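I am attaching a structure below and will ask some questions about it afterwards.
The chains shown are only part of the set, and none of them has been moved.
A and B label the chains in the order they appear, each numbered from 1.
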Amino acid sequence: MKINHDIQLSDGTLKHFLNINNLPKSYIEDIICRAEKLHGSSEITAYKGRVVASLFFEPSTRTKTTFELAAKKISADFINIDIANSSTSKGESIIDMIKTIEAMNCNMFVVRHSVPGTAHYIAESVSSNIAVINAGDGSNEHPTQAMLDMFTIKKHKGSFENLKVSIVGDILHSRVAKSLIFSLNTLGTKAINIVGPKKLIPDSYAEWKVQYFEDMDQGIENSDVIIMLRLQKERMHDALISLDSYYEEYGLNQTRMLRAKKDVIVMHPGPINRGVEIESSVADGPNSVILNQVSYGISVRMAIMSILFDNNNL
Amino acid sequence: MKINHDIQLSDGTLKHFLNINNLPKSYIEDIICRAEKLHGSSEITAYKGRVVASLFFEPSTRTKTTFELAAKKISADFINIDIANSSTSKGESIIDMIKTIEAMNCNMFVVRHSVPGTAHYIAESVSSNIAVINAGDGSNEHPTQAMLDMFTIKKHKGSFENLKVSIVGDILHSRVAKSLIFSLNTLGTKAINIVGPKKLIPDSYAEWKVQYFEDMDQGIENSDVIIMLRLQKERMHDALISLDSYYEEYGLNQTRMLRAKKDVIVMHPGPINRGVEIESSVADGPNSVILNQVSYGISVRMAIMSILFDNNNL
């Protein structure tokens, strides 16, 4: 086995959790397996005294709060670094800031930043006894979101080999979409469709094992899973499409739902734009697992944190 | 017994804590009784693992911090949702935000919002296994403040049946005043006086069992309890009165104190405006229980949270 020292320890186990791209299948399966064990468990005390520092350079409610709750559930201390009032606002470099927090005997960083690669950059700089988790790096990846999405599909569909999964929306700018496609591919999903206006599809999609549909009705035909992406309204201008036309062409409504399988599950990373990318009755309907995703997010983040603590002997 | 499903469970016990208006006397007494038991107790571990999410859409130091301390004292986790950086700032509706946090396995919401009825609106929307506490909804009610005020009066005066209580200030805009009047009435207070400039008294006061005094000396005559309200300086314009005249006519000073009973207690929800609605020597004097109120606020909030946890089997 070739070791990728960016993310792996010398025994081949996962050191950091930075991306889904190139992440071996067994690692993804291990995380899902651990999350299943932890889901609904009572408090874990094995990680008492461990310190997790959260560094959110971009605002977040659900990702940050679920990380905080996940840390508490495994008895780790969770320290919110107040970026707006932090020393980076006094001109300190990110690395100096990281080294300083590291010197406070932190064991783990959870990082969100608008610049792609920031979590990797930090992972390269920290001491060997620190683990880094990427909580979203610009338009690159959002790997813990993808993991909770895989957990959701596993919970509701059992396995990936026979599934058709449709991802709908602004694929071009979505870090969620990228991490999703990588993980679905690794887990052997039978068919992955991407759906959206041509202008919101990256040229590079041809490299991925996906099929592109400009027409939504075709793109979700017979799907087992539909994953709607959040529309960034400010990006619609680039896409040369109005909000109304977008909803007409790509909004997931009751009529369109009939195209997919009867037991299709509808997913969304949130926050949802009702009446923009999804009809309220679908978001709140029996096929929607959108709120389950949030709940699973805690178990999946407990799993990732505890695996990294274990692997690094923290 | 008629069940009010807005706030009561089918066994008649309290589900949410949203308002004092129409709240049965026995509930108020139960809260005071529980608060007395919890006051000064060592840490309670019975609620370990419960998650309380605070949603303060308006700033607050004392209410939010006492809720946080009360939650810690009963071993519950307390999660501060950072509203300014939250997904509502990305256009998410309050209900979608609430549903998302609920999906994080929260057991209780503590809500403050400038729009009257927000806590009720949220209580109607949450799942059956969530309890909601109103920490102030616009000019409507501030029921936990009223409860700590009742606890304060109980502690210092024993019972309500023979008391004269005077509430002084801007009754019109004060949610504290409304909750106070409801709770004092329910507990059978002998006399409730409201005192303030005519322009700051609601027309509806006639419906309440209170007596209005425009003249402060008459309004606090022989009182057992004087509750001063915080003056919102920006509202004085509406009242057609200058700050100086207000203090002259309605400020509680040493001379005026002689009108009340010798053992009168002086209360204020804080923060106080010294020299605006109250003289410093009175605020800091032997009759003042203003800081006791703050301390009792922790016990009362411990009581309300623990009762709701118990009733909902959380």
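Everything below uses one rule, namely that a residue touches a chain if its C-beta (ideal position, glycine included) is under 8 Å from a C-beta of that chain, and two chains touch if they have at least 3 such contacts.
Because the structure is a prediction, the values reported are computed rather than measured.
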| item | value |
| --- | --- |
| Identical protein chains in the complete assembly, only 2 of which are shown | 3 |
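In this text, only the chains that are shown with their structure count from here on.
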| item | value |
| --- | --- |
| Centre distance in Å when subunit A and subunit B are each reduced to the mean of their C-alpha atoms | 42 |
| Subunit B-facing residues of subunit A, complex | 42-43, 59-62, 65-66, 68-69, 72, 270-274, 291-295, 297-298 |
| List of subunit B residues in touch with subunit A within their complex | 48-49, 51, 77, 79, 81-82, 85-87, 89-93, 96-97, 99-105 |
